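The complex appears here without one of its protein chains, the remainder shown in place.
Chain naming follows the written order as A and B, and within any one chain the residues start at number 1.
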Amino acid sequence: RIMRPDDANVAGNVHGGTILKMIEEAGAIISTRHCNSQAGEPCVAALARVERTDFLSPVCIGEVANVSAEITYTSRHSVEVQVNVMSENILTGAKKVTNKATLWYVPLSLKNVNKVLEVPPIQYARKEQEDEGKKRYEEQKLDRLETKQRNGDVIFPVINPELHTVGYSQSSLIHLVGPSDCTLLGFVHGGVTMKLMDEVAGIVAARHCKTNIVTASVDAINFHEKIKKGSVITISGRMTFTSNKSMEIEVFVDADPFVDEPRERYRAVSAFFTYVSLSKEGKPLPVPQLLTETEDEKRRFDEGKGRYLQTKAKRQAQVQQAAR
Amino acid sequence: RIMRPDDANVAGNVHGGTILKMIEEAGAIISTRHCNSQAGEPCVAALARVERTDFLSPVCIGEVANVSAEITYTSRHSVEVQVNVMSENILTGAKKVTNKATLWYVPLSLKNVNKVLEVPPIQYARKEQEDEGKKRYEEQKLDRLETKQRNGDVIFPVINPELHTVGYSQSSLIHLVGPSDCTLLGFVHGGVTMKLMDEVAGIVAARHCKTNIVTASVDAINFHEKIKKGSVITISGRMTFTSNKSMEIEVFVDADPFVDEPRERYRAVSAFFTYVSLSKEGKPLPVPQLLTETEDEKRRFDEGKGRYLQTKAKRQAQVQQAAR
Partner (left out) sequence: RIMRPDDANVAGNVHGGTILKMIEEAGAIISTRHCNSQAGEPCVAALARVERTDFLSPVCIGEVANVSAEITYTSRHSVEVQVNVMSENILTGAKKVTNKATLWYVPLSLKNVNKVLEVPPIQYARKEQEDEGKKRYEEQKLDRLETKQRNGDVIFPVINPELHTVGYSQSSLIHLVGPSDCTLLGFVHGGVTMKLMDEVAGIVAARHCKTNIVTASVDAINFHEKIKKGSVITISGRMTFTSNKSMEIEVFVDADPFVDEPRERYRAVSAFFTYVSLSKEGKPLPVPQLLTETEDEKRRFDEGKGRYLQTKAKRQAQVQQAAR
């Protein structure tokens, strides 16, 4: 579809959240279609996880985003979907790869939303494809368990914070979940959640560096719990780490299902977003260093540095491998 | 894309206007891409006309609409695009053709919006395709001239109208044209206008028959004049004709460019929409007859009857041809 002014920031760059939402919609369509391809209980595919994805080049207003999706692996209860986004300038004809994302979906019964159904197996062209998919499946399963344990953290408000501290830029947003945010099962689309997460992360980043910013990458996102229509969700973001030219922001999604049920607030999703600051010519700008004050902030900064160095090393390894 | 609750009426049927908007977006993308395919002045394709289109089957919330578009003819300054819409129930896998529409676009220069550029010619597989296209081109050109003359009419409000009269159901809506309604050139997308027209026509139809209604077809729509960002548009609809099971509604779009220029209000678009009333099981219901009071109303009723009988005759001819 054509990117509109509403999809973009003041500098004309399309929000990463808009792209994430389109990716998730494509993934939900293809996996729901696949899971219903054999006679049986009708179901809807629910997003369980998005693997780390890089935003390779910014998309601008007026460009057309082409989204294509393919099922690359199926386990007994989950589907792996590979989604590619190409942006096309229909005036010049120029095309660029914008995103490659991997998503995991789980089929939930339309009759009983707590029942996970079986996924019809796909055919692989080569045996290695199945083996590699299985490896990816096992890896993400492990990672999901790990993040679940990390999830107790809460963002406390800070009064009169100083410039460039964590408290200065941290932000939160509440959203009442309406009907168009939801699937047929009455639960929030993963893509809607990711769009709101990107919005909060973007505000944190802009508050910190006070310049034009764009999403550079999103770490793996795990959807631990479903969020029901009518819930109020609180999306909170705080900066965890800055390198010379990038900012890492941790985002939490907490759900309050207060209308229907007497249940407590719970953590539904959490993730790390990385942002860069761009000049008017689209060049990356230096970022003010994050000032850490408490022990927890220092620990999170070091953990963020670890993730940053790991990603950097991985990318260099890929470049070297490609050069061989 | 997946149809959401907001795209649909209370009974779950997707508004014809939502479909028309998707059709137009697909047409605008393919024709803008084509017109920029040769080096030259960059341009944006503006919608000039939509041929009569039938809504073959209603689309429901949760279904996926697949839109495909193809360029079928080019004249020196215009492009004919054929758009097909299929609705797909991703739970059952069932697919239905929903719409086949033909749209005409004209390339306007990005630098000078009043300059119409030349269209790169397409290749035809067979000579007959070109000849048939040329015939369609000449026909629509004639029809556009004709409608232009019919356009002086205004809808006056009626005080305390009686049930089932024209005055009882007539309705109008005003809309302030915002940035996301517009193309790169700062003019309203044809699809946005059609969506609003369908909304008004739907209110007229529902007021008349007080049941669940859906768009059955839209007559050819000509876009006489562009509408600029910041304009206020008034969309007015009145019922012109009823058969046993259908209602014809005439819709006008008038633009007030009051902020920027000292120009008078002008008629930008006009069209006829046909609606049917559906029972809960999706069967067509009888429609109360329209009561005509003035001479003009009687004349318009007769003209509407003419269009109705003509369409009916055409359809029967097609059925007979198909049966041979």
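Following the convention adopted for this analysis, a residue touches a chain if its C-beta (ideal position, glycine included) is under 8 Å from a C-beta of that chain, and two chains touch if they have at least 3 such contacts.
Because the structure is predicted, anything quoted here is derived from the model rather than measured.
Student: With respect to the chain omitted from the figure, which of A:K21, A:H34, A:K229 or A:R300 is a touching residue?
Tutor: Only one listed residue reaches the unshown chain, and that is A:K229.
Student: Touching the hidden chain in the complete assembly: which of B:R207, B:H224 or B:R267 does that?
Tutor: B:R207
Student: Applying the definition given at the start, please give the residues of chain B touching the unseen chain.
Tutor: Those residues of chain B that touch the unshown chain are 5-6, 9-10, 171, 173-174, 176, 178-180, 199, 202-203, 206-207, 210-211, 229-230, 232, 256, 258-260, 262.
Student: Could you list which residues of chain A touch the chain missing from the display?
Tutor: On the chain A side, contact with the omitted chain comes from 5-6, 9-10, 156-157, 159, 171-176, 178-180, 199-200, 202-203, 206-207, 210-212, 229-230, 232, 256, 258-259.
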